[in-house]
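Shown here: the complex without one of its protein chains, the others still in place.
Letters A, B and C name the chains as they come in the text, with residue numbers starting at 1 for each one.
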Amino acid sequence: MDSAFGQLTVLGSSLVLLCGLTLLWRRGSAAHIGAFAAQSVALAATAGLIAVVTGSRELWVVAVILLGLKGILMPILLKRMDRRFGGPRELEPYVNTATSLVIGGLLVVLAYIVTWPILDVSRLPTRAGMPLAMGLIFVSLFVIISRKKALTQVIGFLALENGIALLAMLGTYGIPFIVEVGVFLDALMGFLVMQIVIYRIQETFESIDVEQLNRLSQ
Amino acid sequence: MIFLLMVAGYLFGALAALLFARGWVARWLTAAGAIIGGACAVTLAVAEVFGFDIGSFQIIVVLARRPWWLQGGVIQDPAQPLSAVFLGVVGAIAIPAALYSIGYTRAWEGRRSLRMPGAMLNLFLLSMSLVPLAENILWFVLFWEGMAVTSYLLVMTEAEEPETVHAGNWYLGMTQFGLGFILAAFFLLLPPDGSGDFTALAKHAATLSPGLKSLVFVLALIGFGSKAGLVPLHVWLPSAHPAAPSHVSALMSGVMIKLGVYGVLLFGLRLLGGGPAWWGGLVLTLGAVSALLGVLYALMEHDLKRLLAYHSIENIGIIFIGVGAGMMFLSYDLPALAVLGFVGGLYHTINHACFKGLLFLGAGSVLHATHTRNMEEMGGLIKRMPRTALFFLVGAAAISALPPLNGFVSEWVVFQALLGGASIPQREVAVLMPIAVAMLALASGLAAACFVKAFGITFLGIARSHEAEQAREAPVSMQVAMAALALACVVLGAAAYAMVPALGRVVAGLAGLPPASAVTVSWSLRVPLSAPGAVGQISPLPILLGLALLLVAIPIGLWLSRASRALRVSDTWGCGRIAQTPRMQYTAAAFAEPLRRIFAALYRPTEDVSIDFHPESRYFVQSIAYRAHIIPWFERYLYDPVIDRVIAWAARVRAIQSGSLHAYLTYLVAALVIMLGLLMLWGS
Amino acid sequence: MPLPTGYTVAIAQTALALLLAPGLVGLIRWLKARLQNRRGAPVWQPYLELRKLFAKEVVVSSNASWLFRVAPFVVFASTVAVAFLIPVLAVPSPFDPVGDLLVVVYLLLLGTFFLALAGLDPGSAFGGMGSSREMTVAALSEPTVALAIFALALGAGSTNLGQIVARTMADPAAAVSPGYLLAFGALFVVTLAENGRLPVDNPATHLELTMIHEAMILEYSGRYLALIEWAAWLKVLLFFSLLGNLFVPWGVATVLTPSALGWALATLLAKLVVLAVVLAVFETRVAKLRLFRVPELLAVSFVLAVLAITVSFLVR
Partner (left out) sequence: MGLLSKIFRTGIVTEAFPPGDPQIVHLVREVDLRSRRLFGRALGIREVDAGSCNGCEIEISGLMGPVYDSERFGFHFVASPRHADLLLVTGPVTRNMEVPLRKTYEATPSPKLVVAVGDCAHTCGVFKGSYAVAGSVDQIIPVDVFVDGCPPEPADILRGILTALGRAPQAS
């Protein structure tokens, strides 16, 4: 039972991570938003799975909130934002796609090296997914660093938040509900702030290429 | 007896070259000496490694009575099986290379004397044969330096070319740089009683602190790595190997750089007796990086011999991957896997000697026939030099690790060793293994691409120059030499079931590796793996026979069936254009273009297109010149700054060179006073 | 009735693979035609094409050498040799000790190597273009293949095909383990790249400048072309059998009884049909990538393989 449960959580975590890696692969905003939505759904499913096995009611609520807020609502908001300001494609990123993907793979290996000491002490059946969650955090950070378009960076930020949530779920069988809600609100606030910032960037530079911000220093 | 005969053979060859200097007598006698020497070396090595009853008994008896001038623990009979392997490699390539030189040097008649090259060739072979036999620091360094000097003189054979002089300077510089590190490593190991005997050194090494041992190992790795051509110490290799005459290139690439591997094994296993895991990790990493960078730079090379030289870097990398993996397994106390890693490395050493020797000889034949090394001026040689082409094809398939040839089998053993990496208890170290697997796989895939280019552009298609059109098949002696090596590539692959256990015995006993052979034999090659009961198994001989059977059966089946037998010769299809010219073919540069773009971040290519328009209208182009250049990283970012610094410093030092005799005498006196002062300080 | 011996089964499965291969490609083509709202050629169309090509005359370029005429046989022989080695119907095959997964991969590379050389032989610009691209794609997919093999071998402790199949059969949970699924994904992408399928190469293209595989064989005709095409189709079938039998080994016969072999044949056909449908739907949905975007796709498969290994290390 435990081993099958472990396998399934790893499977869920892998899916969540793969969606994160899709951000590095694809270029279009639509594909990024789709990947984020799929990632959130996979995350919600993983949360639901843990909820079923542990019987935690709080996690159920978290799963539902995740599905509703990040799986459905945020993608809609993002799409609207994309329609309003989106350029056609991701601008040529700082690191080209193939290299980005290889770096992404290496970041996952790094995550695995970093989390190994934790795995040694942990006895949870879900522990095997933790390096993947850590990997997602690294990959999301890399997305934020290496991509130029503000919208992609927002999605990277949201994916980072997903990674933290996944890590928390796998590591402790669910974060305290109140913290989770706080993080959600935080993310939502961040999202709204970013939206306003993007709007401002768009107003000022008529583009949402954040590289344009370099001009502020001149 | 045989040992003495080997030495005598080489010396005879050298003497013959000095005495006769030119004419067919000189060529034949020089080669005969080297062939006798090589044959003796192979006999010694085979008897030792395979433990042939009759032969080995005799040899040991004979060598037990050492000649008087060798007494005193200076040179040992090859009782060290590891030495025997390298001695055998030297001999095995010496024979075809010497045979080849008979035909190859005929073109020198009337232009160049054989005196220096012939004598140096034999002395080069002699010193290379003696390096693995040396059992004492003094003799080792002496032979090592003899090898370096003779090979330098051989590289400088065509010293009239400025390119050759440049290559020779680099080579000499890097060799002496490496020798410095080797000497430092030896002296740190020197026991207090000053005995330079290797056994004494090993005994003393056991008493050293781990930090000092590591220092010795790193120094030795730098020293021998520079000889082996490990990245980033490889810069001399791509220029020095092509500059030498082709049979010498074959020896340098096939044999000499392998002695760097011997040096690392000598230090890592025999003298220091294994060490912490990071030694192996360092060797593995350097090997993987060399393998990948070597092949990537080879892809961009259109000079046939330089391309082969870069492939030597790649293959040295593969050898070091095997050796590094073996050292890591040794430190984690996984002896069976360690044996596998070392065996893979040694097996690839032998195999690479065969196919790289073959390829350099093939490139030499092409050079002999077309007088150019530039692939863009070749093409269509398969029709004018069919036998050379066939032998080169065998070598190309072997180096591309295509089954059932030898290159595949040894890479397979290395792969199996790396797959065992999962049993390393420390996971963050174990991760190195899959990364090495990926790099090795990429390197071997790119090598296949590179040799499609090397063979395809050189031998296939239509001749791209007048010289290529007029090319003639190489002389018989050169063909026989290549045929022997091509046959060796096939046999070494098919005989894997005998080679691997024999090499397993060679490494047994070194640094506490298990004496029993861990590799079981049947007609197929079977190696134990990490998981209990699991084995990796392939049978190169049945693969070879099966492929041969299919290759015979399919045409016969086709002939017997109702399939049409009609065949008509027509023009190449070119969308109906009027005539085809050689310039319409794909070039070597074009072939490598996709990979150049994909790895643009590494190559930093600079392109330069200049278009010559018709004076009347820009719509008509008269000519387009396209120049692409890649920036060799290490030369630019590692060596150039250092060299610049040295030159600047030298310029400053020049100030003291006043030319005045008084000034020099003053320096002498000052130096003397300082030395005396130091001595007094030391004494108190 | 005496039971069939291992050797007869091995030879029979090779013959079966050779016979089924054109049908499989015909099925994929038919499915794709239907997905394009066309009626399409019947499933047995490739057999008719083979018959026609074998009956036709061969036209050889005057610039071509013996290599051009040997290459089709090498390509065909190496692919047939692979058919002997991989588990199509039954394990353990008596040829199992002859070659493992690495031998399979490198034997296929042997065919590619000779085909690429044959592309350069007639001195046509198209052939060189095809060779260059084919070798680029082949080289870049090598690391993924090696890592996927590594991931499979980690589970079984060996690269031998028989042991991999036996291990997955003994431990069915392994088949749904993320390591296996990710390795499957990686190998699927490699299957597309190695067989010249969309989005790497379009098997139905007519434009020389977009070709990879097709450009290399532009000079071939008659029986030589038939051998190359047949080998290419066989390669598709072999990759499908590997995907089907290594990752979902159920149905593969472990005893050589007629009923077990019959069941093995039925499951093999079912697996092939499922994979053909997946491939046809996938090829209908995607567009061909630009050549210089292909490395990105291969990088994706590489990352999948890296993840497969990472996960396998942990689950172990």
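Assorted remarks:
Here is the rule we go by: a contact is a pair of C-beta atoms (placed from the backbone, for glycine too) under 8 Å apart; a residue touches a chain by one contact, two chains touch by 3 or more.
Keep in mind that this is a model prediction, so the values were computed, not measured.
In the entire assembly, the chain absent from the figure touches the shown chains B, C. One of C:Ala41, C:Met169, C:Ala260 or C:Leu289 touches the chain omitted from the figure, and that residue is C:Ala41.
The chain that is not drawn here is touched, among residues C:Asp96, C:Asp121 or C:Glu219, by C:Glu219. Note on the undisplayed chain: of the listed residues B:Gln176, B:Gln470 or B:Ser570, the one touching it is B:Ser570. By the touch criterion stated above, the residues of subunit C touching the omitted chain are 33-42, 45, 48-49, 51-52, 55-59, 204-208, 211, 214, 218-222, 225, 281, 284-285. Interface residues of subunit B facing the missing partner chain: 566, 568, 570-571, 573, 575-578.
To be clear about the criterion, only the chains that are shown with their structure count from here on.
Which two chains touch most often is answered by the contact tally, and the pair is B-C. Remark: subunit A and subunit B have CA centroids separated by 49 Å (rounded to whole angstrom).
One finds 36 Å separating the Cα centroids of subunit A and subunit C. Across the assembly, subunit A contributes 98-99, 109, 112 as residues in contact with two or more other chains. Residues of subunit B found to touch two or more other chains are 427, 431, 598. Contacts from subunit B toward subunit C in the complex involve residues 379-380, 382-383, 386, 389, 393, 397, 400-403, 408, 412, 415-416, 419, 422, 427, 430-431, 434, 437-442, 444-446, 448-449, 451-453, 455-457, 460-462, 524, 526, 529-539, 542-543, 546-547, 550-551, 554-555, 558, 561-564, 566-575, 580, 582, 584-586, 590-595, 597-598. Contacts from subunit C toward subunit B in the complex involve residues 54-67, 73-74, 76-78, 80-81, 84, 96-100, 102-103, 106-107, 109-110, 112-113, 116-117, 119-125, 127-129, 131-133, 135-136, 138-143, 145-147, 150, 153-154, 156-160, 163, 208, 218-219, 222-223, 226-227, 291-292, 295, 302, 305-306, 309, 313, 316. Put simply, subunit C touches subunit A in their complex at residues 173, 176-178, 181-182, 293, 295-296, 298-300, 302-304, 306-307, 310-311, 313-315.
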